[in-house]
Structures are given as C-alpha cells and as structure tokens.
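Before anything else, here's the structure in question.
Removed from the display is one protein chain of the complex; every other protein chain stays in position.
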Amino acid sequence: MTKHPRDNTTGKVEDWWRTDIIDMKPGEIRYRGYAIEELIGNVGFAEMIWLMMRGELPAKGQAELLEIALMSAVDHGPQAPGIAIARMAATCGVGLNNALASGINALGDVHGGAGEQAVDLYNAIRADMNNEDDLDLIVERVLDSFFSAGNKYVPGFGHRFHPVDPRAPRLLELVDRAADAGQVTGEYAAIGRTIEASLERLKGRRIPMNIDGATAVIYAELGFPAPLARGLFCLSRSVGILAHAWEQTQQGGRNKGPIPRDMKWTYTGHPPRKLPD
Amino acid sequence: MTKHPRDNTTGKVEDWWRTDIIDMKPGEIRYRGYAIEELIGNVGFAEMIWLMMRGELPAKGQAELLEIALMSAVDHGPQAPGIAIARMAATCGVGLNNALASGINALGDVHGGAGEQAVDLYNAIRADMNNEDDLDLIVERVLDSFFSAGNKYVPGFGHRFHPVDPRAPRLLELVDRAADAGQVTGEYAAIGRTIEASLERLKGRRIPMNIDGATAVIYAELGFPAPLARGLFCLSRSVGILAHAWEQTQQGGRNKGPIPRDMKWTYTGHPPRKLPD
Amino acid sequence: MTKHPRDNTTGKVEDWWRTDIIDMKPGEIRYRGYAIEELIGNVGFAEMIWLMMRGELPAKGQAELLEIALMSAVDHGPQAPGIAIARMAATCGVGLNNALASGINALGDVHGGAGEQAVDLYNAIRADMNNEDDLDLIVERVLDSFFSAGNKYVPGFGHRFHPVDPRAPRLLELVDRAADAGQVTGEYAAIGRTIEASLERLKGRRIPMNIDGATAVIYAELGFPAPLARGLFCLSRSVGILAHAWEQTQQGGRNKGPIPRDMKWTYTGHPPRKLPD
Partner (left out) sequence: MTKHPRDNTTGKVEDWWRTDIIDMKPGEIRYRGYAIEELIGNVGFAEMIWLMMRGELPAKGQAELLEIALMSAVDHGPQAPGIAIARMAATCGVGLNNALASGINALGDVHGGAGEQAVDLYNAIRADMNNEDDLDLIVERVLDSFFSAGNKYVPGFGHRFHPVDPRAPRLLELVDRAADAGQVTGEYAAIGRTIEASLERLKGRRIPMNIDGATAVIYAELGFPAPLARGLFCLSRSVGILAHAWEQTQQGGRNKGPIPRDMKWTYTGHPPRKLPD
C-alpha cells in the first residue's frame, strides 16, 4: 500500500482523507478489496467487524470467539451510567441515535476502559514471557510493580456486585475449547488465570476475573490492540443501550430525572442569604 | 408482566427504573429470563440483539436476515459526515468511545433516518393492503399523497452517487430466498419493488431502491417497529465509525480539520471595519 | 456579501467551508469584520454572543436583556436530566468537555425546546396582529387552533414544580423597563401576558408563564429566530451543567448510577427460563 507522509504534504485534497478501509466507484463499493455484494450473505456480522478493524477476514474459529465476546457484554442494567443516561436522554425529545450516543459517550476510562487496561496488563506479562521465566514469577513481578506504582484495582478482576461474575468462567471455558482446537494459543487464558491465583495469594482472598478480564483474554488471544478492546466493548454495550433507550421510549415519560419526581436532592450548600449591597 | 402506572406513582425508588430486559442477583444475570452463562456460546450476536430488542429469541432464518441487514450498512466512506466527524474527533485527544459517540450522534433524521422513514412508508402501504385493492393502485395512491404533501424524496430510493446501489438487489435476493423458505412473508419486498416501478412511471426514469430501502424491507419483514430501523442502522454504522476512528488514530495527526492544513475557508462576510466609538 | 449556490458548485474546495463569521490571516483574526484585539476589552461576552449570531453589535439595552436571559436559566438542579447525565458522566473517566457535551446533548425538543416553541407561538400571534384585531381575540383564536390540533401543553406556561416560577415575573419586569426605555417594543411581553390571561379563562385556573416563556419573550423582543432560543438556552444551561460536572468530580465516585449503589431496579420481565433445545 502507498505510504503517505504523516501530515498530508502531498497537497492533494483527496489525500487528506485517505483510507485503507473502503473504496467506491459509482455502483461499486469495496471493503478491504471485497465487493459488498459478495460479502452480503457470505460473511457474518462478526466477520465483517473483524474485516473492518483488521484488514483481513478471520478464520472461522476466530470469528466465533469474537462473536462470543461481543454478545456477552451487551448490558449490565439501569444502574450502569451508560444505560441510565440513554434512558433519561430518550425522554428529552432527541432521536434514538442521540440517546445511543449519549450512553456510549460515557464509556470512558472508568466505565469502559477496564478491558483495554486488562489487555495492556496481559501484554506486559506476555512480553516478559519470552525471557523463559516461570509464569507465576513473571505475574507476581508485574503485579508488584503495578501495586507499587500506586494502583489499587487490577483491571478485569473483582466485582462490586457479583462475588463471581457468571460470565467469566463460561467465557474462559470457550477460550479453552478454542485453544484445544488450535484456533488460539491459550496463552492469555493462562495469564488471566495466573493473575487470579497470584491475587489470591497476595490479598488473602479470591478476587475473581470479571467480564472485562475475560473479554480482554479473548481480544488479546485474537490479537486486537488494547484500545480496540474498548472500541469493541462499545459496539457490544451499544446493544444494551439501544434496547433500554427503546424500552424507555415505550414506557413514556418526559424529562425523566434520576429519582422519582416527588423526591428532591439534599442541599448541602450555603444557607439563604441576601445579595451584598 | 406487572403493569406500572406511567409516572411511577408507586412511590418506590426501585420502580422508577423498572425494566423487562435484565434481572440481576449477586452472581446471576438474566436477559429476558435467560441466564447469561447459558446464552454465551449458544446464541449469536444477532440473536442477542433480537432478544434484547424484542423480548424473545428469533427463529434461525430471522436471525440470519437481521445479521445480513446489520453487516450490509457498516460504512460508506469518509465523505459520510458520521465517519468524517469520528475521524476528526479521534485526533482531538478524546477516547475511542467519545469519537464513536460523536459519529453516531450525527445519524439524525437526514443522515440516519431514511430506513425509519421507509419502514413507515411501507407500513402505510401495508395497512391499505387489507382493503383488497391491487398493490400497484395502493402504492400509486400513497405516493401521490406523499408528493402532494410537499415531499420531494421517497426515503429508501435513489442515490446521489450510485446509479444502482449494489447492496439493494443483493439484499432483496436474500429476502426472496427467505420468503421462499417460508421464513418471512415477502410482502415488504413486493411493496418495495412496487414503489420502484411506480416511481419509474411517475418520474420517467428509474430511481432504484438504495441500502436504506432494502434494509427497511428486511426490518419490516422481521416486524421491527420503524424507529428501530434507525436504531439498528446505528448499531451497524458504529462498526464503520469505529474502524475509521481507529485507522485515523494510527495515521496520527492533531486537530485534523476538514481540508488540508495549508488551505483556508472562503470568507464571505463583512469587510474589515473599526469598532464604532 | 457574495451569493453562493446552495450546493457549492463553484468547485473550489475553500468555498465548501465558506462563512460570514470569521476571517483569518497569519497574525490577524476578524469576527464579522472586527479585529479581535479591538473587540477584547471593549465588547462584553453577551455582546460577543450577539455579534457572532447576528452579524452586528447590539445596542447597549439589547445586550443587557440578552445577558439577563442567559444568566437566568443556568441551572434547575440534579433532577433535570441534562444535569444528572453530566454528573454521572463525570464519574466515568471522560473529560469535562465530554461530560458537558453529554448534558447538552439531552436538551432536545422536550428538555430544551420549550423556549423555541414559545417563540414560534408568539410569532404566530404577532403575525396576526397586523390585521388590527384585538390581541385577546387573536390569542384566543391561536390557542383554540393550537389545542384543536391535539396539543396539550402550551410551551412556556405552567410548571410541574413551581406554582409560580420566580424567574418569570422578574424577567418580565425587566422587559417592561427596557420597553419603557425604548430599547424593545414590549409587544412580545404583551403577547405573553395575554396568553397567560387567556389560558386562565380557558382552563379555569392560572397556568403562569415559566422561565421558558419569559426568556422566549426576551429572545423574541430581541429579534432572535426561534431555533436560536434553544441554542441560547443551551449556552445558558451549559454553565449549570459544567458547575455540576465539576462538583461531582470533586465529590468523587466511580460509575455513579442514578440511585444509591445498594439499591436495584425492579425487574418486570419474563420469569427465569431455560434456552429451548
């Protein structure tokens, strides 16, 4: 593929918007070289997502694992801010696209970033594995320096609500199956499990892998760069955000606030006062 | 399911956020009654989307058609404002979730609403079909009143760039196949084709069905309410928006403007002047 | 100013982004013809807002009224969805700009559109005033056809929470003062008051003007087109949204949901079930 200077000093306006993803002529659309009419009906949604992000079609087992990760994280209920935001927005007289965007917009470092951070952590451990150390030792070293740096929570492990997140063991089971079938290496599943075991030794209690840790295992096994773990989570959670925005639309309501209408917040500020003269 | 008064006069805070979609207990998550660990690995992404929006699992043929519609509309290149917006946002120091949200936010009545409007139009025609008239006559009557009301464009038909949108005939072919297999009725495909034929007679030239018209046929065949045609399009286009935001991230750039850096807009306003005294 | 064809058939890339608002050369920035270094220190924020929207500087009395409208609507507390959304977003690991955008995004037809709709209503009445009818009669006629069309609420009148919105009478008092000083005509204040009186006769109880009705009087007196009533409200409410997002940032919290963490929503959906075989 042609190399372009970073800041488009080619001077051509068209080059300012260059892309490897899509080409068009009148009557013709190609994604990564494939004609759309050939893709339609022959390539599934998860395969299309892979093709768009990665540039090549996935193997069948890869597409299946990606699809599993995507379907597993669609929703965590109206207490999740992304969901609540979309439900409230849906009562404010905006389109479903706007309600959806408002919810996705909140999937930031804290609400949507754990998967990305977990992939980063796994990759840091994976990079050390070439030095032939024992995996337990490597993980302990990485966790040590992680906690020494002032971090409190290991991304992808522990859950405020679920003692064991029911999604994680099921997802790992399916990664194992794919590893047995030679579709992935299983290295990241091993890394994830070693972190869990190491954390238990370190903290004296089990802090089990959660949905973010488990989908991060899948995304890392599949070779996605860390930031796309967040991106793919956004695609996944969009489904729940849309479902809730639509349910709220049907329930009705206008300008839905966070708590029932007859309740008011607690005011903790300055007592009533007059303007100074 | 329990009926609730519209404005939550139950007084219970928990009822203010009532939902049919998801239930949770510590260690347990159920969507529409199904446990997540059972869904994972047994239900595909398109089936999960259907379950979340509709409340029940789809038949296999229905899920296949939904998946086809979703994968067919992921991207239309950087000239589409939703894509361009996300690419520019991705250079501004925000997260991928924010870039994605900015793109989706633009999929409004004009950019993302054609599918929704097409489903509405199809449904208006479908409602008249119970009166046993000839479909050609019904369509002509509906189009007549559509144009008389001052509308200029029939949503889902015609394309600025493609003489024939390569996605539409392929999508209709797959609807026909599903109708032959008894998975859908094929009524909406017939309505769509009749609109196309009617438009050609009315305008004296072919104005072929486009992607929005064709996916609207699928969504209507599958029984989705019109607003979800927009919602599902947003899920679909999210894929392209994310792929482009990510490609732009890799290309680099800071504060990417719409045209190359060394170009400037044309100023058409008041000539230089001094402030009045 | 040069006229340009609607769809930029000039062919020049620079013309695609033509504007009357701002011109730049290296070392020089002009808004509406005025050099920025002259504007700074000589023109207030409200005057600058007027200049940007309208193309000319306002008279002193006009700028004062605009400033009053802008400062009067900054906040209505955390039960307003726009405020709650921004506070929740601020705990999700996004920037203040993203939290602010999420809140503003919700100021749609229902949450932020009453002022725009009120200006439209006032203008419909104002247009009829040229026919020399009595204002009471005109208002009654317009309200009659408004209710006959199926509308239930008159935009800008009545309030769920406040029996009398304390902002409205104070704002009208200041419009009266400006009318007495010849800075505005006072016609829209008269229209607003006549609507209030007419509504009381029609409904048998007082439905007093609220903040949206009162700021709409100001925006209409100042000649702003109706859509800018919403736009200016967004500028105003941005202040409250930012203040709350910032307060929430300081209060801390991660992934703040709408109700306290230990509470859960009411599930009203399908009872637990197994996947079909």
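Order as written gives the chain letters A, B and C; numbering starts at 1 within each chain.
Assume contacts are C-beta pairs under 8 Å (C-beta built on N, C-alpha and C of every residue); 3 or more make two chains touch, one makes a residue touch a chain.
Keep in mind that this is a model prediction, so the values were computed, not measured.
Engineer: Which listed residue (B:T91, B:T194 or B:S236) would be found touching the missing chain in the intact complex?
Structural biologist: B:T91
Engineer: Could you pull out which residues of subunit A are in touch with the chain that's been left out?
Structural biologist: Residues of subunit A in touch with the missing chain: 1-2, 4, 12-24, 30, 32-35, 38-39, 42-43, 55, 57, 94-95, 97-98, 105, 258-259, 263-276.
Engineer: Using the touch rule from the top, list residues of subunit B that touch the missing partner.
Structural biologist: 13, 77-82, 84-85, 88-89, 91-94, 98, 101-102, 105-113, 160, 254-259, 261, 263-265
Engineer: In terms of residues, what is the contact footprint of the unshown chain on subunit C?
Structural biologist: 4, 6-8, 11, 13, 16-22, 24, 26-29, 31, 35-37, 39-41, 43-49, 52-53, 67-68, 70-72, 74-79, 84, 87, 95-98, 100-102, 104-109, 112-113, 161-167, 169-171, 173-174, 227-228, 230-232, 234-235, 238-240, 242-247, 249, 251-253, 259-263
The rule we apply is simple: only the chains that are shown with their structure count from here on.
Engineer: Since subunit A and subunit B are copies that touch, just let me know if over half of their interface numbering is common to both, same, or not, different.
Structural biologist: Copies use mostly the same positions to touch.
Engineer: What angle, rounded to the nearest 5°, describes the rotation that places the Cα atoms of subunit A on subunit C?
Structural biologist: My answer is 180 degrees for the C-alpha fit.
Engineer: In whole angstrom, how far does the Cα centroid of subunit A sit from the Cα centroid of subunit C?
Structural biologist: 36
Engineer: Could you please state the distance in Å, as a whole number, between where the Cα atoms of subunit A are centred and where those of subunit B are centred?
Structural biologist: Spacing between the chain centres: roughly 22 Å.
Engineer: Mind pulling the residue numbers of subunit C that touch at least two other chains?
Structural biologist: 13, 94, 98, 105, 258-259, 263-265
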